[in-house]
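All protein chains but one are shown at their positions in the complex.
Note that the chains are named A and B in the order they appear, and that numbering of residues resets to 1 at the start of each chain.
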Amino acid sequence: MKNLLSMEHLTNEEINHILDRAQAFENGEASSLSRTYNVANLFFEPSTRTKTSFEMAERKVGCTVIPFDAGFSSMTKGETMYDTVKTLEMIGMDAVVIRAKEDEFYNELLEGINVAIINAGDGAGQHPSQSLLDLYTIKKEFGSFEGLNVTIAGDVSHSRVAKSNATALQRLGANVRFLCPEDWAGEFEAHHSWDGLIDTSDVIMLLRVQHERHKVNKSFSKESYHEEFGLTIEREKQMKETAIIMHPAPVNRDVEIASELVECERSRIFDQVRNGVFARMAIVETILKERD
Amino acid sequence: MKNLLSMEHLTNEEINHILDRAQAFENGEASSLSRTYNVANLFFEPSTRTKTSFEMAERKVGCTVIPFDAGFSSMTKGETMYDTVKTLEMIGMDAVVIRAKEDEFYNELLEGINVAIINAGDGAGQHPSQSLLDLYTIKKEFGSFEGLNVTIAGDVSHSRVAKSNATALQRLGANVRFLCPEDWAGEFEAHHSWDGLIDTSDVIMLLRVQHERHKVNKSFSKESYHEEFGLTIEREKQMKETAIIMHPAPVNRDVEIASELVECERSRIFDQVRNGVFARMAIVETILKERD
Partner (left out) sequence: MKNLLSMEHLTNEEINHILDRAQAFENGEASSLSRTYNVANLFFEPSTRTKTSFEMAERKVGCTVIPFDAGFSSMTKGETMYDTVKTLEMIGMDAVVIRAKEDEFYNELLEGINVAIINAGDGAGQHPSQSLLDLYTIKKEFGSFEGLNVTIAGDVSHSRVAKSNATALQRLGANVRFLCPEDWAGEFEAHHSWDGLIDTSDVIMLLRVQHERHKVNKSFSKESYHEEFGLTIEREKQMKETAIIMHPAPVNRDVEIASELVECERSRIFDQVRNGVFARMAIVETILKERD
């Protein structure tokens, strides 16, 4: 694994290797890297958990993290992504983690760049490290993906998470269903009501309503979105006993999910954050291992 | 001491413990922490000395500092302070240092959060680490607080420093007097002229005129503020021989204090900055010690 660009590029073996390494890290195993590597995190969009999680994971596998302030870089003077990343390569980076507004920003980096690229979210494209931590969270819970009913609810067509997860979960044997307002489905075949989904799901994966990408339609107030598509207190009571709630966060409380449910017993929302550090340690280790 | 939120929460014993540890650090003693802790600094308002001082102090007591860019975090997408801090806890932080615009921002963090909270300035509320470094500066100078005349001059009602210091100094036995324009006194009983104060003070503590919080009143130009309430070259000559000048900085030169006096012999303004690192080492050590 030279780069991590999209879940579609990963084989099931590669996915399982990362989930196994995440588990090993959670069990206290140390990094198997034989030397210190230099990495930089280039975040061109606001982020708390993904950026901080990578910062922590990189240090935990023994990397030196060189700070990079995306909002104050030469890209504000028109430098291309290619030239920026090539520059960081020449300065001595071994890997760069990038979040960018452009879908598939990494396409211009595939040729001529020798630093490893880790996609931390590309526009409305993929978010593979989130997907891998989601898979790790589900695997820890259920042991396997085979036959699990996973419902992904929300702003499906604009969600990097929906895309990354749908691909991987289906390939690993899960049964994925989508729920969203009619005009938010995009390329996905989606349900438009919780009927038949709420009491049959093993995993309910809520997506953030992305105010910054997609205005809540005039026909939806926050309240009416919550009422129709959110996980309300009433709906939670209809869930299967063993079912869990997930959300990539940041959460819009009382929109996607009732505020009282964010830390309820079956919620794995903050566990996902914790698992994210282990998943990202596995990603960074796996990619840098190729350079050992 | 689980958190540092406000001077009002500290006992005299706790204050004295921190001042003693600051002195020990200044004398070259090493941190007594038994392991490495992870901390993050969340500054939602501009800061040079407080932020950099914490960054230095944290490293000196052996912490790993995980960078956090407040202006580029998910709070810009509407995430709550609670969810942000809980996220950092799940990522592995042991303590977070927070400066925020909201008074008592920490109230929403008192329940459900297990990471230690250090208040680095809350709105027009408190600034306890500044207060502790001020106390340390005074104690180094005079040995004790008993009977000292301390005059706090300036934008009293909007000053975090005035509030934090007044509480603590009075409790430790000092005699605190306030000086400010009539409509700036707020809840404080204040003098409105230097008469009787300038030649009886052991400590003159000048406060920053906070242009960003409180416009200099139309009735005051910078020059007339300096003339009436500032420490002019003439007034400095009337000070007691052993008296010292303090200011939390940043200084508005020639407003609160004549520019020539900023580094005069009796000024402790830059010493305060130096002392701040020792005081913050003591704060961080004391709080993390509870987790050893």
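By our rule, contacts are C-beta pairs under 8 Å (C-beta built on N, C-alpha and C of every residue); 3 or more make two chains touch, one makes a residue touch a chain.
Keep in mind that what you see is a predicted model, and the values were worked out from it rather than measured.
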Selected from A:S31, A:S53 or A:T84 as touching the chain missing from the view: A:T84
Check each of B:P46, B:G112, B:G147 or B:G196 against the chain that is not shown and name the one that touches it. B:P46
Residues of chain B (touch criterion as defined above) contacting the omitted chain: 43, 46-49, 51-53, 55-56, 59, 67, 69-71, 211-212, 249-253, 262-263, 270-271, 273-274, 276-277
Which chain A residues would touch the chain omitted from the figure, given the whole complex? 38, 40, 64, 66-69, 71-80, 83-84, 86-88, 90-92, 112
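By our rule, only the chains that are shown with their structure count from here on.
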So how far apart, in whole Å, are chain A and chain B when each is placed at the average of its C-alpha atoms? 40
